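Every protein chain of the complex appears in place save one, which is left out.
For reference, chains read A, B and C in written order, and residue numbers begin at 1 within each chain.
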């Protein structure tokens, strides 16, 4: 198949490289230029602008937020106008449920296909083809694309026939991750003020009941006060929480843990800490408890 | 060693049976009688009252709360007055940090030894000798007891020289478990209102980022609306949260997730649901979102 | 001056009538027709559409939300294009800080004037000319308009040179009102479960420390379980809280009371109670505490 890929940030580049590695016919584009070069060396075509995607059967988008995706799809020129009937848009960005729903509608009107395919995993996982793929959309459509998706991740979950359901799952997953960070932050501050070594405490947790990757990853970042450089920016985590809360608003779901999380991100932002990993919210409890938030011990 | 065991509830009975199974010289006692019979058949002596523990070198206590432990240790007759100099009290109950500190002091004054050894694990784990043992107290003392403790659990963590530090870790651990239940409850309510099957959602979570036993266990109970019979009563979970909050109060640690958890338990109690598993707090979000909290699907 | 008034809901109609009563040259318009008739009888001209406002020196708008105001000002036809240079737009709607800022910018580009003038008070207060007027914008401009505003309310507060500052004050005020409702709901549920009559309790509060109109008004509605018909819809209160949280987000202000308030409105909405007064959030605490939320006693 003739594949397109729009959005070559850290995640997008790694995913595009995977598609290329299995011999795909890949044309790529990024708003800012430099990002295309490495892929070009690996054999990708580089589009001059979005109009060059008119010949693509499938186009992946991996962009930072609603505004960026909206510009690429609904702008002028935009994929909606450019793609042929029957072409497939696979949207991997973490966006609002509302925008995903709107895109589904618009593509349908143009007799184009649309899948939402947000992913879980950091850039390393993307480069290794180990992302977790969450898919929303028609199952028949997904089945046609399975071979194409295989190099991206071994685990694929089809969560519903409506594309935006995948976006909702993604947002809820990031909400869950944020609760893990916050709850670890609170319990580690508590035991540390009781004179217990936080590293030993984390070892206890993660070698028993909480032996999940996320507890190890985020517990380690919190215990080591290791929030720079950011693997996932707090500002992005804040954005995703905001989107989850918007979804909760639209679906009418009270979520008592959302408020305290929101305030953590706002406190970080109020101090101007915009370059930190979102694990930083897990250090706020220590700060409020009068512990040194910087000391790595 | 001549061992004593006080408190033969579901956990205590299973632990005492393990001690017996490896050939220990075990004398047991329980406030209400019937509970001693199975252990007697397995070879344990049954004390008529606490005074019979005067010849014990080590006495384990596993009681439901501060009041029960206080009665057994500080009451009349009580272990404090009965035990010999040099005898060791191993306290396994989930109690306040303050009481544990007080007991350490009192035993020291009587030249007796005291270890806090709260455990993580349900009765099945206790019966299988697979508890996680958290120990606070003098390391030298712990080392003397290691052989004795081996049949109770393979994983043992010494968290500090002060006994009450183990109690703090235990309380913090139960706090973390409660946050897992609540956060799963919220995210499952969110996706379910978005039309996604909650069982499939849980499968996605636990086969990827959240592949920890606690997510599987509590996620399953929430998804199945399975809260009776209780493996761990909500009223006990509420008590433990209360103790964690008391510890946070004494140590001056703001914990924003504690308030919403407290309110969940109070809402359960206000409806008179006193016989449910503490997983029930994970169904409150669904209830508030207008989903059917009973429907098992 | 030649005055225009757009938006003749309960508030807008009452305000327009006040302007008319003091002999103003008033032309009115409302999206749905019927609302203009009473004012016409009192002497107002009725515009056929917004284009008829081209001769107006000052135009008030009082609309339900951002979308409605955006349509009137920026739509086609819209006031921005229709009004002459130097004409003044006085925006009384409760809208976002962001939209108010944008309107200020757009009017400036067209050399038109813009004041934000949100009000506190219910329709009765509007009819009696007893609104509290909060003004944001150039003081010199305000001074020119003072005679015109006098019939609307005796109390006028100029809070800043930037129009959107008035909108922020309005949103913060509604946030404060919501906290009063919630806190009264919680404390009344507490004492009522302690066997104390909630009406007597309210009498105690409002005749001593809490002798402010808002405690009397909302305390009475809560105590009487009187939430229908709505004087101010819960859905509008929810909207205003949402706007306040958006402002807090943009300004980076953690607000711990906002989360619980948000959840109250969502719980109401999840039960489908869309026609109730926002005082209804003050009955949620009683409901959760197991008290009868309907019984008026």
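One rule holds in what follows: a residue touches a chain if its C-beta (ideal position, glycine included) is under 8 Å from a C-beta of that chain, and two chains touch if they have at least 3 such contacts.
Here the structure is a predicted model, which means the values were calculated and not measured.
The chain that is not drawn here is touched, among residues C:84, C:105 or C:207, by C:207. Shown as candidates are C:117, C:149 or C:247; the residue that touches the absent chain is C:247.
In the full complex, chain A contacts the hidden chain through residues 256, 263, 266-267, 270-272, 288-290. The omitted chain makes contact with chain C at the following residues, 97, 120, 132, 134, 155, 157, 159-160, 162, 164-165, 168-169, 172-173, 175-177, 179-180, 182-184, 186-187, 189-191, 193-196, 200-201, 203-205, 207-215, 244, 247-248, 251-258, 260, 263-264, 285, 288-290. Residue positions on chain B in contact with the hidden chain: 242, 248-249, 252-256, 258-260, 262-264, 266-267, 269-270, in rising order.
The rule is short, and it goes like this: only the chains that are shown with their structure count from here on.
Because chain B and chain C carry the same sequence, their contact can be compared by residue number, and over half of the numbers here are used by both. For this pair, chain A with chain B, the centres built from the Cα atoms lie 38 Å apart. For this pair, chain A with chain C, the centres built from the Cα atoms lie 38 Å apart. Put simply, the C-alpha centre of chain B and that of chain C have 53 angstrom between them. For chain B, the set of residues touching two or more other chains reads 256, 263, 288-290.
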